[in-house]
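Of the protein chains in this complex, one is absent; all others appear in place.
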């Protein structure tokens, strides 16, 4: 635990030895090349996804239920492995990471899980702090950083409550706090506003935009039409196993995104 | 297990002896009188909720995150108990149900849980069938009714998959199928479209409206503005611990619901 | 219900087999203790129970003297039987073990005796001592052996053994209870999600608890059965060895536990298992 440094810069160092690869700084932070993922042979989920995400970008990902948004994100943080194709993180193929390096990759990626992945019998504080604890930080540092993160998601002063008793939206915000508390290079947010009311959803979107302005790359998977309307960011639609760039002017969206309901 | 009959009519019989109270048919199916619920003394969740829901009604419940929507529903199916006030189901105070009658109350209420409450290592079929199995139905009957319910939520043919591997939206639809498969007198849907894309969300809303047309009472808690716009049903807003009727013409909504963003 | 219990058992086969093994081990200890006790009891019955007094006769006694002495002794209220054993008979009795040395030893080595068997009702230390005292005063008696020290020590051992077995039994029963209760609590913990869902969709208490009670009973019963079988195997294996050595030395022919004890072990085990399961349910289904 002593070997790893904290990632509070935006230069990912996911090698165990903490060696910094200076060439990586000039490459796109994330490149997906012909990525295939097949769970059931009759219905492949991703069928050749090509996607390049630059350092500091903010990308919306959308698509119908079961399209493969979560799968795409899981491939990036290596909870699933690609069947074909490559995923390059800072120019390095994550398929070739040793088992010992995967934790170091994950410390550079903050994930808001669609199903939260909280420990119900831990307190809010513990659930957020764990992301810093595994890095071996000092308790004092952890306390102040967790408090800050909870404040940003509107849960200040609720650190001592058990997560199990929180409302759906509150739990979702705990997950968001855990994802951003490490100040990672990349944040993957999977449907982070599904349980939030519209006002709070916009607030949280604002939070991610703020983080993005600080230099963090944000990939934001969502179904929420309002958010897509409000924020004129790059938009990727996953449909039929492929990625389609869908913000060639909002007009271009109509057909792919909507199956009939127009966006504006 | 042999004593209970199946509730496929809309006359709730939640006494263990299956005795039918004919007077109940003329009373509102659900009455909340001055219901209070306090988890933390400094911030009571419900502070005197009055609400009457007639047999066969369709009611939207909305309100900001942490307002107490889920708590309200939990009080109805007795996962929580009221601190003050009464809840009458078909005219009978559910606080006075014996422990043995609670299961019979629950068989008359189908619940779509906000956090799904699925058994991850069971298959889709098993997760839906369990609601019928506890009533002691024949396997043959169970099979056909489960197949029907899965078809209605767009998951036909996926009964043998383990729930753990489903996408967020697919899991949500399994929960919906489990809630409606028993053809209960009341359906409580807690944010049933939070993980669904807009098209599917409208489909599911349509499903609940269809069920409602069959005579089932539906209480539908949601944040989704689009659904509220599309469906001109009764709308109850929980705000600051009280229930406010908010569809005195859509115009009336503005202030309470929106905190600034207008509905249309 | 039974089906669902079996399904549960299968789901965590490793754990369940572990706890059957543990229960078996514990009950094996208890049954082993019982077996030892049973055999110690048999030994005490053989060696200590009908209290025996041996009256060694002085060498010069005539046949008439001896016979009148025998009849006098038989007339004592405490004495049930008085039997004259001549030197030759004594030698023969001792050499029935097949010991050549004894059989060919000179007959004078074995003094003639009168063996007294006391009435069991009269068996108190004082009674025996008073008989011995009175007999010892008779001139033609050279010595009186009451075997008191030995018998008492043996009884002491038996009492100690009973106490120890009682403690072991108590410990073992507690252990079985705890193991089954714990295993069922594990099962419960592993299926908490399932149970919660069952409750929420309106399952009755008995529908939820039934399979776990059956599971507990099966664990306890299976454990007891395995213990009994293990004990039987060990007994069969060691019996001959034991009979030939230590057994011959201390004059013990090993006996196995009676059928009724075995059956009640199995039944008791499964009842205890069900009880343990009930305790686990009481604690585990609170939340």
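Things to note:
Letters are used for the chains, namely A, B and C, taken in the order the chains are written, and counting of residues starts over at 1 for each.
Assume a contact is a pair of C-beta atoms (placed from the backbone, for glycine too) under 8 Å apart; a residue touches a chain by one contact, two chains touch by 3 or more.
This is a predicted model, so every value here is computed, not measured.
Looking at the complex as a whole, the chain kept out of the display touches A, C.
Taking the complete complex into account, C:22 is the one of C:22, C:204 or C:270 that touches the chain left out.
Checked against the full complex, the candidates A:75, A:111, A:146 or A:246 give a single residue touching the omitted chain, namely A:111.
The set of subunit A residues touching the chain not shown comprises 1, 77, 79, 99-100, 103-107, 111, 113, 117-120, 122, 127, 130-131, 134-135, 178, 182.
Although one chain is not drawn, its touching partners on subunit C can still be listed: residues 14-15, 18, 21-22, 25-26, 29, 56, 59, 100-101, 104-106, 108-109, 111, 142-143, 145, 150, 153-154, 156-157, 160, 164, 175, 178-179, 182, 185-186, 189-190, 234, 237-238, 241-242, 244-246, 248-250.
Criterion: only the chains that are shown with their structure count from here on.
Here the chain at the heart of the structure, going by C-alpha means, is B.
Centroid analysis (C-alpha atoms only) places C farthest from subunit B. Rounded to a whole number, the gap between the C-alpha centres of subunit A and subunit B is 32 angstrom. Each chain gets one centre point, the mean of its Cα atoms, and the points for subunit B and subunit C are 64 Å apart.
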